[in-house]
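Heads up, one of the protein chains got dropped from this complex, but the rest are sitting where they should.
Each chain gets a letter, A and B, in the order it is written, and its residues are counted from 1.
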Amino acid sequence: MATELEQAGFTNRSEEELGGRWGMVVDQDLCTGCQACVAACSMENNVPFVGEEDAGYGRAMHWIRIERLWESTEYPEVKMTPFQPTMCQQCHNAPCEPVCPVYASVHSDSQDLNLQVYNRCIGTRYCGNNCPYQVRAFNWYDYTDARIRPELTTLQNQLNPDVTVRRRGIMEKCTFCIQRIHKAEDKAKSEGREVEDGEFTTACAQACPASAITFGRIDDPKSEVSRAATSSRGKHLLEELGTLPRVTYLAGGA
Amino acid sequence: MASYAKPLARQKHAEEHEEDPRQHLMHDPLPRGQMNAMVMESMRETGPIFWIITAVLAAFVVFALGYEWYVLIMQGQGVAGVTRPDYWGVFLVNTVFWIGISHAGTFISAILRVLKVESRRPFTRAAELMTTFGLVQAGLSIFMHLGRVWLTYWMFPIPNQRTIWPDFHSPLMWDLMAITTYLLCSTMYLFLPLIPDLAMARDRTQGGWLKVFYKTLALGFRGTEGEWKNLTTAMNIFAFAIIPVMFSVHTIVSWDFAMATRPGWNSTVFGPYFVIGALHSGMAAVAIVLFLLRSTMKHYKYFIRPEHFNTIGMLMLLVSMAWAYFYFNDYIVPWYGGDIWDKLFQEYAEEGPKWYLWYTMLICNIAVPWLILWNRKWRETPWLLALAGILINVGMYLERYIIIPVGVTINRMPFTWRQYEPRIEIPMTVGTFAFFLLLYMLASRLIPLIPVWEVQEGQEAHLIRKIGKAEISTLSEME
Partner (left out) sequence: MSEPITLLAMFEDIEPASEGVEKLQQMGVTDDDMNVISGIPVKNTILGRPAAITYVSRIGMFGAILGMFLGIFLIYGIPYLYPLLVGGQPIYPIPQGIIITFEMTMLGLMGFSFIGLFVDSGFPSYTPQKYTPEISDGKVALLFSCPVNEQEKFIDALKNAGAVTVAPVEARHL
């Protein structure tokens, strides 16, 4: 869905910049706010449990969060806005990337995704400050270290072996389940073909009982996600900032 | 002897105030040997209170910057008050604050030297020490906020076997380059005029480790024509070159915030606003330091006189007006409307839970200088100027506190808003102040804090001449 200026033919951006390779569509009219995506993402990506006290201070490290906002009315006239699952928007012009002094947050040319290199991060947290969507999480402690937190000993068994377990001092965020992307790309490469849309999906899209999240190859015009992204209900979050996000939100009913 | 007589401007007031030019340091010369003896004596003689205070400061520094920092590193940034979305907190405030303090030294020893303001002569070294020690604290504070501080060396552009280099797109890298340049250059600039005074100390010390210390650092300086020519040439190059570096350093620090997309931070006026803010807090800190030196060091009442406090006071007033101008610029644009998020940031600072910080900041930064510093008698009162200096520094600290920890609360995703409360940052902040004082106290024992050769140089060039019925102070250009 193009802006008016783009429809009028005025654009200084290429097709590639506007489109991207991997995209996601979140249908807010279908989302029930059940948080299954949050749970699935945390299990898939070894997102640590921070404990009650830290979660109360806002340090919960979920890579996707369901935003619940309501318009300022008095109880009992509470009017809620649609649930807004917010994850890393994988911006093409990501503000979090140029500000990292050590190249821990870089852009992948081949996947057109925003990469977070865990072992390079030195924890300046400038990327977190600069993300307008505030989707970046920081490891304030060694949350996954069973030596410090013995209650986690058995939970170590459920860690996903495909994903790094992060130490303290490292920034992390949604990666569009890049471990799944890599697995599918490797399989496709060994069979000598391109990855097809629908071969795999992200954990959040997989878990959603309402099928509110769709993921796939947005540059493939036949894919479900590119058809959904061009819907007239579609919008981007904070579009005025020019970050060119790869996540489209559908809202507005009908 | 070529001379260019320049009646000092204050002669107009001198008649009204019936001021005797002989009250000024430049017209009250003592034999150089006597001045040297006074400075050396003030370094040697000290009471037990000095050492008690030093011991207390050292113990606190070991606790705050040793033990607490150890806890911070080993447990993680979680022991500090930072969270999502308040990723930056008091450690960044401290960094900006200490870099601000450090700008005063360069202002006095470089800008006042270039402008040939003679009353700078006795306190250039005290100010330059503030620069070096302030930058040490700023460096420590920036390391404190890093999540994996043991990997800081990845920010240095050194060839390595990983063939990964730092990213110069990032304002933090410009920070590294600028602060390193500034630290190295201001330390060199501190050392250059210190060489002849170290030679004096070497000549007046008979033996022991102090003699070895002075002899090594004095580099064998004798005072030959060639040595003086090289030294003054180098000093002139530094004086002119370090001024743009000083401006660039705090501008680059301000760009850490201005380059961010956060509402309230993304302002184009931040560059000059921060530079003037740095001068504001720096000049105020100089007033405090001069007051402390004059009251505690023996014989310093000869060197640091009310006229010097007057100069500092006038500069403080001038800078406070410039600061008010820039702050008003930064305030009126969001106030006028346009971006609701910027306006929200302003309203949150003024009316939110920390509203009292905002009011205190305005009172300390604007009302205090504008009420106190107009009166010359008040400017010349050391303790009053030092008190104004303390209040201005409180105000400037609050200014940075409002920009950073209060400012990070507001962003474009209201679901994430959360207020910041400092935790381990408090003792570590006090630790940096204690460390600054400790370094200063140790320096006062080791190096002469008054550049006696510059004072004598100035005294040689000043003369009182009778023109008509008046006694006029004249300054010869002997360089």
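FYI, contacts are C-beta pairs under 8 Å (C-beta built on N, C-alpha and C of every residue); 3 or more make two chains touch, one makes a residue touch a chain.
Computed from a predicted structure; not experimentally measured.
S.K.: List the neighbours, among the chains on screen, of the chain that has been left out.
M.R.: Within the full complex, the chain left out of view touches A, B.
S.K.: With the missing chain put back, one of A:Ser105, A:Thr124 or A:Asn139 would touch it. Which one?
M.R.: A:Ser105
S.K.: Can you work out which residue in A:Arg21, A:Arg65 or A:His92 touches the chain that's missing from view?
M.R.: A:His92
S.K.: Among B:Gln75, B:Thr181 or B:Gln419, single out the residue that touches the unshown chain.
M.R.: Final answer for the missing-chain contact: B:Thr181.
S.K.: If I consider the whole complex, including the chain that's not displayed, which of B:Ile52, B:Val117, B:Ile237 or B:Ile332 touches that chain?
M.R.: For the chain that is not drawn, the touching residue is B:Ile237.
S.K.: Quick one: which of B:Leu151, B:Leu210, B:Val245 or B:Ala443 touches the chain that's been left out?
M.R.: Of the candidates B:Leu151, B:Leu210, B:Val245 or B:Ala443, B:Val245 is in touch with the missing chain.
S.K.: What is the set of subunit B residues that contact the non-displayed chain in the whole complex?
M.R.: Within subunit B, the residues that touch the unshown chain are 1-2, 31-33, 36, 157, 163-165, 167-169, 174, 177-178, 180-181, 184-185, 188-189, 192, 196, 199-200, 202-204, 215-216, 218-234, 237-238, 241-242, 244-245, 248, 252, 453, 456-457, 460, 478-479.
S.K.: Just the residue numbers, please: which parts of subunit A touch the chain that's not shown?
M.R.: 91-98, 100, 103, 105-107, 109, 114, 244
In the analysis below, only the chains that are shown with their structure count from here on.
S.K.: Find the geometric centre of each of subunit A and subunit B from their Cα atoms only, then give the gap between the two centres in Å, rounded to an integer.
M.R.: 45
S.K.: List the residues on subunit B that touch subunit A in their complex, please.
M.R.: Those residues of subunit B that touch subunit A are 75-78, 82-88, 145-149, 151-152, 154-155, 164-167, 169-173, 176, 256, 259-262, 408, 411-416, 418.
S.K.: Residue numbers of subunit A touching subunit B in their complex, please.
M.R.: Residue list for subunit A touching subunit B: 54, 57-60, 65, 67-69, 84, 86, 95, 98-103, 120-126, 128-130, 132-134, 136-142, 167-171, 238, 241.
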